[in-house]
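Take a look at this one; I'll ask things after.
In this view, the complex is presented without one of its protein chains, the others remaining in place.
On to subunit A.
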């Protein structure tokens, strides 16, 4: 038996402070709320104490952003681009530090933070830096910025979601007040340090940490011109209600229950990889995760056998180990939700399966899990679990696949696996999802717009389309 010895990435590269303040007007300041602790979900060890921004603190941050807006929006696009390019380069230089801190605070495997998250973060800043002096040619008219953007982001891709929000906002000449998630504030604060290192004018980027109340204060602040939110559909609804009638522009990127559709002529080995990547990437904490596998009934048995064999090789454990495939669940709360929904799936009659998989004693862990014999009516086929849980359903014809795939209130993404090009196009025409991946899954690129249909939200992030949300159009 060839056992890989532990290969942990060193934590030394990260200079973890015992407490962190808010980043307002280019400086780290104390918050007036009660500070909270952020923990390493793999060990439950407290990493640091983080300030809570009260509504007064949020107000100060918005004022700083308002003041900076005058300077920042008046800069020629080429000048703003210089700052963004500089930030992108510093992110590359400090990539290891960012990746380790992201894995510590979030629980995701270092392989993912190192090879996916951080490179994409840098790529987003490079990409939007390139747009900063070409906005007039983007097709949205005069290319005037909106003002102050209030941005609230989730815990699943802390730094990447920050990049998706901040890079286009800054490129277009807006200033931002961003609230990272309560369980994963640390990389956003390290990003604040990078802004200082890049000599970004004070107030252009402000980071306010805290829980839901802080986020609500950002969203509700009367001097915010634009609200961008990524997170649950439930909170998205509350935000939409808050913002309604205020004249603020709004983009929402919410939940999903994506179908990954495998036809009988698919490249089976790569489809299996795509299924695994679709639902077990980032422990399934992905809004566009392929959480419903729709497999053509004629190859169900063969595909499931291959999938189960493959799940047996997944390596769950220490997120900082370079050979880990599945890290920790981000919080006790999320773990409880995954457990509740999985138990519900079992009690509703779906068959549950996990590979032999030892879970560490401490921390928040959930084994990769499959549900077979799932019907459209089962909760595990309808509710977003946001964990490493895959529901397997079958179909007989392409039309039935489309019908089942679309039969969800969500519409963020979908995957199609077939060697037949014409069928890919036929399916993509009919799938009501913001992204349709063909023979791949969870593939992201800054040049490609991303966003949802239906209850998965509205507005697009990424690409030329992503500029629209931050320009007066």
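The rule is simple: contacts are C-beta pairs under 8 Å (C-beta built on N, C-alpha and C of every residue); 3 or more make two chains touch, one makes a residue touch a chain; residues count from 1.
To be clear about the criterion, contacts and distances are computed from a predicted model.
Protein name for the hidden chain, per its UniProt entry and selected from "Deoxyribose-phosphate aldolase", "Cobalamin ABC transporter ATPase", "Multicomponent Na+:H+ antiporter subunit D" or "Cytochrome c": "Deoxyribose-phosphate aldolase".
Within the complete assembly, A:115 is the residue of A:27, A:115, A:136 or A:445 that touches the hidden chain. The missing chain, though absent from the display, is touched by one residue of A:13, A:29, A:138 or A:268; that residue is A:268. Here one chain is not drawn; of A:142, A:313, A:377 or A:422, the residue touching it is A:313. With the whole complex as reference, residues 1-7, 111, 115, 265-271, 273-274, 313, 322-323, 419, 439-440 of subunit A touch the missing chain.
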